[in-house]
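All protein chains of the complex are present and in place, except for one that has been dropped.
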Amino acid sequence: MSMKSTLRQVDSVIVVDLSGRITLGEGCTQLRELVREQLGKGTKFVLLNLADVTYIDSSGIGELVSAFTTVSNQGGQLKLLNLTKKVHDLLQITKLYTVFDVHDDEAKAISSFEKAAGA
Amino acid sequence: MSMKSTLRQVDSVIVVDLSGRITLGEGCTQLRELVREQLGKGTKFVLLNLADVTYIDSSGIGELVSAFTTVSNQGGQLKLLNLTKKVHDLLQITKLYTVFDVHDDEAKAISSFEKAAGA
Amino acid sequence: MTTESNIVEMTLESDLNRVEMVEEIARRVSATAGFDEDDQHKIEMAVHESVINAIWHGNKNDPSKQVWLRFQIFDDRLEIRVRDQGIGFDPSSVANPLKEENLLNVSGRGIFLIRTFMDEYRVKKLEGQGTEVTLVKRLNSNNSGQ
Partner (left out) sequence: MTTESNIVEMTLESDLNRVEMVEEIARRVSATAGFDEDDQHKIEMAVHESVINAIWHGNKNDPSKQVWLRFQIFDDRLEIRVRDQGIGFDPSSVANPLKEENLLNVSGRGIFLIRTFMDEYRVKKLEGQGTEVTLVKRLNSNNSGQ
């Protein structure tokens, strides 16, 4: 069982519904390519929906960080939606929870991008 | 996870809803004692509902045979209800399928006892 | 480290409470070896029966005696060995449970099921003390167990 991703556009935000395993190998590679592709298309706002992520390892966490900094460096924003307890705990332990902008309400997450865009 | 059993009286039949593992050890011992107890109470008709049996091993099959012959030897009847595919296949393989009276409709199973009783 | 790979070995007390762990590991190793769910279940059952026999008949339920298991994944098959510390037995002298006169026997179906579910079943007396049973299941075998 590896990672699956589905993309949806909501307003100016690309919402990525991730499910399965974000671990060293396939899962991480897929996530990296997906983010690269979106940036190539000029996407600025990315919301990663992690609700159905069953497993994330240290490499997966690293990949989230990498996605975050890559998007930020291009003047965009990457936010996280719907952390499972496990992912939440891992981000706490690794002190990354406050680095990311984490949401648990999709509409509010979307409008938080809009606000920034309007600023 | 071991075996669980719940007893219900329907007409003159004791229906035993079994769930879990009928395997060497606890599961088999429980089934044996249950049947013994019922015979002690004068029960003649026993219907074992195997719908929720997740696992049965060669000892469990032996225990079903033992229950069947014990009840028969006391002039009673023991029948089987709702075999899972796995249990069904095991009874086929071991040529016991035709030894047991197997049902997949509880009402009909119950009335099959009644008929025999009325005969 | 040996030069052989894809091996899972277990050394267990003669304790029926360990059997469920062994079954789950058997299922998982079978999945990794490439067997479908149906075959995984057959392998799991064969391992269950073999370990029960090792604990029960081989080690006579003596908790100081051990059961040793070894799964090895090959490209074309899964090979499983189960050792106990008993005196062994002759599998050819085991009664056929399908015979009319044995049909209502309470026991004696374990080895029959193992043979039905696996492609090979061999029993070997070990030097010193103990018995080793070898089970082989080939990938894409036609042994459908029915």
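Which chain is which? They are A, B and C, in the order written, and residues in each are numbered from 1.
One rule holds in what follows: contacts are C-beta pairs under 8 Å (C-beta built on N, C-alpha and C of every residue); 3 or more make two chains touch, one makes a residue touch a chain.
Just so you know, these numbers come straight off a predicted model, no measurement behind them.
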item	value
Visible chains that the absent chain touches, using the contact criterion stated earlier	A, C
Selected residue (touches chain absent from view) among C:Q40, C:N53 or C:Q85	C:Q85
Touch residues of subunit C, complete complex, unshown partner	1-2, 4-13, 18, 21, 24-25, 28-29, 31-32, 66, 68, 83, 85, 130
Residue ranges of subunit A at the interface with the undisplayed chain	1, 23-25, 57-59, 61-63, 65-66, 68-69, 86, 89-90, 92-96, 99
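We adopt the following convention: only the chains that are shown with their structure count from here on.
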item	value
Centre-of-Cα separation between subunit C and subunit A, whole angstrom	47
In subunit C, residues with contacts to at least two other chains	none
Residues within subunit B bordering two or more other chains	none
